[in-house]
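To keep things clear, I will list the structure first and then write my remarks on it.
Heads up, one of the protein chains got dropped from this complex, but the rest are sitting where they should.
Now for chain A:
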Amino acid sequence: MSTRLARGGRFTDRSKQFGFTFNGKRFTGYAGDTLASALLANDQMLMGRSFKYHRPRGVVASGAEEPNALVGLGEGARFEPDQRVTTTELFDGLVADSQNHWPSLDFDVGGVNAKLSRFLPAGFYYKTFLWPRAFWKHVYEPVIRQSAGLGKAPHPEVRDADRYEHFHAHVDLLVIGGGVAGLQAAKSAARAGAQVLLLEQSAHWGGRTPVDGGSIDGHDPEAWVAQTVAELEAMPNVRLRLRCMGAGIYDHAYALGYERLTDHRPGAEGPRHRLWRIRAKQILAATGAIERPLSFAGNDIPGVMLASAVRDYVVNWGVTPGDRTVVVTNNDDAYRTAITLKQAGLEVPVILDARPMGGGALMEEARALGIRVEPGRGIARVLGGKRVTGVATCMQNGQGAMLEEIPCDAVAMSGGWSPVVHLWSHCGGKLAWDEKGAFFRPDPARAPSGADGKPFMSVAGAANGHLTLQAALACADGAGKAAAGALGHDVDETEAPSAEAAPEAPLAPVWLMPQGASADLRMKAFLDYQNDVKVSDVQLAAREGYESVEHTKRYTTLGMATDQGKLSNINGLAVLSDALGTPIPQVGTTTFRPPYTPISFGAIAGEARGEIFQPLRRTPMHEWHEANHAVWEPVGQWRRPYCYPKPGESKHKAVEREINATRASLGVLDASTLGKILVKGPDAGRFLDMMYTNMMSTLPVGKCRYGLMCNENGFLMDDGVVVRLSEDSWLCHTTSGGADHVHAHMEDWLQCEWWDWKVYTANLTEQYAQVAVVGPNARKLLEKLGGMDVSKETLPFMTWAEGTLADTPVRVYRISFSGELSYEIAIPANRGRAFWNRVIEAGREWNMTPYGTEALHVMRAEKGFIMIGDESDGTVIPQDLGLHWAISKKKEDFLGKRAQERIDMARGDRWQLVGLETLDGSVLPDGAYAVAPGRNANGQRNAEGRVTSTYHSPTLRKGIAMGLVKHGPDRMGEVLQFTAEDQDETRDELTTIAARIVSPVFYDPEGEKQNV
């Protein structure tokens, strides 16, 4: 059984006991435990079920590479699925549930899949579910969704209880990994004067060296680590972060760090996770190495673990996975596990060493402790179901004939080590195959490089393939100094720390155990635990013609689980290489992509949630609208009042009331969101003649002109009233949503194309509040406010004037978007709210009614005015909208002119703007199509037009609409059939609504009302 030892545990504090539950069972552990060590201490070896076959699975590793032991952690607002028990620090009250089991972890119905595994080989889904096609949606997909998947998503209505944030850091050198190599590299670089940020993903410095032993500069590794950390902490140019993983490396030495601040103390004040957005000049990865499993039958039975992990549990947490542990290996390092176990008073019945001659000094040490060593042997199969009960041994070079059955309750396996090259690879660093160590290591000749073509990244220690302590420290010292040198620092000649560790005999690559394992054994030898990919699956893929490792990965799902193949990658491609008869380096690896391990969505979102999910832009009058029950409409990031319903009034009724009051007497609109861009300079007129389709250079000072703006493709982009302020300055009004885009568009042309034109622009949108006073009594209101002459003679239609109204400096524009007598008044924004109050107060005698965007839309539609985004959609040119009058014939050029002359634009039968009236007075559905006879090449019903704007007009007391119709203006009076909103799916025929083509100007076609 797995249990807590009487003593030991570098990380655990046995004076502090924590209670926790797993699947409702109550357990205890100690401060410093991980959930993995605490479960093992309570003999809870079975921790989950696999993804495909629902096989019982236990923990196999001790760190970030763990593929099996994923749990749903926490409850309610702090529930999170797919959490690795090996990287979950224990806290008092922790609640965890195993995943992927039904109805219970011990008895799982899906486990029947395992019995059928012979019939669920690689590519099973692709092969089986191809036919019949209709079965996919109704039969296969629902069943697969039910049985597949790992953790469950949090409840959709529950909101994450924690907060998150980002942090931008700029450093000379980012060192990732706080093992002895990372510490040494940071120290060497910092001593030379570099600003260093050192990240370690776990809660402890020193990596695995204190477990593995040896000595550094004559010290015990643990003492050396403590001393080095103290030295680094004392250096002002060094920053150290624990629980902060280097998650990804990107172009120009940009890196992401993922800091877990309160995962180990939930509910504590402060953010839970912090995403570090790091701009480094150099990056050094000291990310260590990960041990590889061996591929033998039953290597996934709970109790089979990596040899290094077994050692970690004993040394770091005082926990042993078993009383009797068989060690199986192809290298010397695993002997350390046997020695550790033996020294802890546990039984090691045998070490099976696949190498014919066995190992070196460590083997001798094990033998001296009385441990039986069997060279040339391996495991034929592991015995047991939910728990290891023994192993059947065999000759490694045979086919699996059993030599001996050895009872045991744990197996410690080691297939060698793979450097963690992920971060090196994220931004394009290439790998080289190391024949001696049988692993891929970073190729320094093909490093990730920056804008100058020089490498911005290096790798040190085990991550660089230096698996011995001596070599790792020497490499780290050199890499730290080299990084400092690359940063321009003078590096002193100092000695690398001297280290001693037992010498190791070379490993022998073992990709399958035994070498000639029968099909039966290969079908139980797992490569990818989380996705249940076995040796036989990869071999099948090869037989079926999969040669590319990337294709094999997707076909078999090898390495596609949440652990991204940290354990399975090399073993899988070695099996593929063998099956293809192609050397491993030619087969290559799949692509490593960020993040190194999954990071939380919260960390990615940072502070952007709730009220600050996105900026909401508010006008100076926003609070007044709020206090007056405005219903909001988002316009870009602005919030504008849609209408102001009175108590008990529907939105529809409110809109009608607002329109009727405005047309009958007086309305007022907050138009502050309107874009206002100043264009000034000797070339400003010439510039605006290019920006707009019509002529702006000839606009007299004091006048206003409506203008259209197209993009280079000729399509209508924005519109608005342009005002000539002075000899060399114009103010361009844009749509509310278009201001920033139009300003950027102008600057783009000025900075990139016409950089020698003397023009300056300024976005003054926010400088002014703007109030539209609209209706037959508008002039009377302005006269009541007093301060300037707003008479027809002094201020005629399409002119402007500056002056004072209600003791406030104003600029008044006589423009109208409603067809009524209308003034738009610009006020410095700091005075906007006060001015608005004065207007509201003064308007009472005329029942002045504030109106929102919907009333604005209806009134402009009644007048046949187009709306950008309704009548235009990025494919409409001004000519489609009957706006020829606003397109200059005199100008030699303007943006869009050439495009509008292309054949498709000038073809003559483009859909064009018309008004539409239903025969029964009803309102046409928005976006409805006018149906035409016949079907197109895709079998769809032909169409000859569509509705672009449609409203109930309270003024005309019927539905009105605008639309684009083929040859529309030539077909006045014709009746078209438009698709109705509700269609009877069972009938073949469309339900349609009849509407007549009319002029788009429904109200006051002569313009008498606005020109008074």
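In this text, contacts are C-beta pairs under 8 Å (C-beta built on N, C-alpha and C of every residue); 3 or more make two chains touch, one makes a residue touch a chain; residues count from 1.
The rule is simple: contacts and distances are computed from a predicted model.
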Name check vs UniProt for the chain missing from the figure, options "Sarcosine oxidase subunit gamma", "Peptide/nickel transport system ATP-binding protein", "Branched-chain amino acid ABC transporter permease" or "Small RNA 2'-O-methyltransferase", returns "Sarcosine oxidase subunit gamma"
Specify the residue from the set A:P828, A:G869, A:G882 or A:P925 that touches the hidden chain. A:P828
Selected residue (touches chain absent from view) among A:T28, A:T582 or A:Q767: A:Q767
Given the contact definition stated above, which residue among A:R239, A:K430, A:H741 or A:K891 touches the chain not shown here? A:R239
Per the definition of touch given earlier, which of A:T28, A:T808 or A:S922 contacts the omitted chain? A:T808
What is the set of chain A residues that contact the non-displayed chain in the whole complex? 163, 165-170, 239, 268-271, 274, 277, 279, 606-608, 611-612, 614-620, 624, 627-628, 637-638, 644, 646, 678, 680-682, 729, 758, 760, 762, 764-768, 806-809, 828-831, 833-835, 837-838, 840-841
